[in-house]
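One chain of protein is taken out of this complex; the other chains stay put.
Labels for the chains are A and B, by order of writing; each one numbers its residues from 1.
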């Protein structure tokens, strides 16, 4: 049972990296401001897919980032970049909706995984929550900064970072209430996934904070 | 006596993080190019308040950044972000002048604190000076890059990075002349604070380096 759940986590993790790379690559292919070449597509795909985990591991300082140690992450990110280049014209409609769902699942899992690693490193709940958020949204932020713009998650729009933080918070609460790590991980991931999916489905938006000046 | 001074350093450090978060949050609220939501305000507040110290600790590689270990920094940064959101309309005139002064004091202290940690890690004076500067101005740089622009300190304007470097240099000189760490810290902080305050008061500006082409 436990090993099935671990395999499921691993699958979501890998799928998340793969889909992250596709979405980063697609953003490069479709960018109207810069004319990205293959280096740009691969670069933005890598940044999107691996940036969050690399930021997490650099902050925790427990050795080189997982993306440089377990070679499967690089292979998946590279594959995603090439999928983006080859199928860019066909990645519309249904394919894009599937990608949003996988990305939502990965958002929940990355947030929980970041929080778990932070707790394992001896960090308190609040920093662990922040690190969960950084893991989940760091890749997209890096992609946007490398595209010469502010992170999209900073702007008003469908809940994204907030879904990640709620997932981490649900995990921490479940963990605090004495659930096993497996149960807490499922609860946290489902919470992040659920909030994000519902936000997309029902268009739950954050409002811009307007200045009263 | 020593413990009073330590308490004072701690107070300036905390106030600096709090004021940094307010100023980062205000910049998000008032931005005219992007429409930041609550995630953007908190994100830019965190980046401004904690970015310099996190960069310092990631470079020194002595374990996770202080901002993730001592939970008070996160609480202060979060409070600053909410102050920015709630009081954005009233943060003009007198309040803004007080913030500039606190920021100047924090600039001096952060520079000296970064240099001190670098020396403690066995670095030489010149890299320690650079790390002091990175600690003092890194948060503002990160905020600007996350806003999709060049760091404001890179452009012509009232002395800022130079005040930080002069503060660090004064600290190093005093340290080299045999003063205790407490005395050197006071001298360095006052020097950074003084240069920055005078630059604001008398509008001491750096000039743009013009190309002769």
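We adopt the following convention: contacts are C-beta pairs under 8 Å (C-beta built on N, C-alpha and C of every residue); 3 or more make two chains touch, one makes a residue touch a chain.
These numbers were taken from a predicted model, which means no experiment stands behind them.
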item	value
Touch with the omitted chain, as defined above, among A:83, A:145, A:170 or A:209	A:145
Options B:70, B:96 or B:155, residue touching the unrepresented chain	B:155
Candidate in contact with the missing chain, chosen from B:4, B:94 or B:124	B:124
For subunit A, the residues touching the chain missing from this view	28-30, 33-41, 43-44, 46, 54, 58, 61, 63-65, 67-69, 71, 74-75, 85, 88-89, 92, 145-148
For subunit B, residues in touch with the removed chain	58-61, 118, 121, 123-124, 126-127, 130-131, 141, 145, 148-151, 153-157, 160-162, 206-213
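The criterion applied here is as follows: only the chains that are shown with their structure count from here on.
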item	value
Copies subunit A and subunit B - rotation angle from C-alpha fit, nearest 5 degrees	120
Subunit A and subunit B: spacing of chain centres that average the CA atoms, whole Å	30
